[in-house]
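Mind having a look at this structure? Questions to follow.
Apart from one protein chain that is not included, each protein chain of the complex appears where it belongs.
The block that comes next holds chain A.
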């Protein structure tokens, strides 16, 4: 089985702090991570590899430093890493991104494509489904569990109030939720192999076939009209009291706000 996992390198939003004066995000020194939904998708692919044998290719589009995210994926056990990077790709919205990723995927053998549901820095949840449309593949989004049945997959597709069990033929594309699993750590030998024995392939515009109208900022139909920062919440008040006193204070405050 050939599996492609699409990942994105994102700033670790749990580490992002707000500038108390301007109220904007402080991005300096914020570590980059593999987007959590994508990482669970990668874990699902690696589990399939262990269970039935598979070749796992990790694909990302991003600036040159996104290579680190691919190395991390290799260190977790992925077999091949491809970085799509080119000035021509810059400024892409979800449409241009999915067009570019789909163009790269057309060059790779696959039975299953996995993408995380959405990235924590954009939250659109559009790129995965768009790739499936460009490639004319069946897609199942919001997957929280995955089993194989011959060459078919049995997927648990989550809804707010329940789930569907879906049987789907391969090739197909699924988008995964981080609740799906607890991704493994990189291993010591995995990290050393990722740098010493594995390569990250770097693909640019010349390596894929794509209509230039679908590329980068120019090929992005999304136009940002205005962006603004939400007002920061004020800091809470800290009480250092015993639990009885704390309960009393909580009840008082809730009454003050007419919550109870």
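In this text, contacts are C-beta pairs under 8 Å (C-beta built on N, C-alpha and C of every residue); 3 or more make two chains touch, one makes a residue touch a chain; residues count from 1.
Going forward, contacts and distances are computed from a predicted model.
Q: Of the candidate names "NAD(P)/FAD-dependent oxidoreductase", "Cellobiose transport system permease protein", "Ferredoxin" or "Acyl-CoA dehydrogenase", which one corresponds to the UniProt protein name of the undepicted chain?
A: "Acyl-CoA dehydrogenase"
Q: I'm checking contacts with the chain that's been left out. Which of A:71, A:117 or A:178 qualifies?
A: A:71
Q: Which one touches the absent chain: A:26, A:189 or A:246?
A: Per the contact definition at the top, the residue touching the missing chain is A:189.
Q: When the complex is taken as a whole, what residues of chain A touch the one chain not shown?
A: Counting over the whole complex, chain A touches the hidden chain at residues 68, 71-72, 75, 185-192, 194-196.
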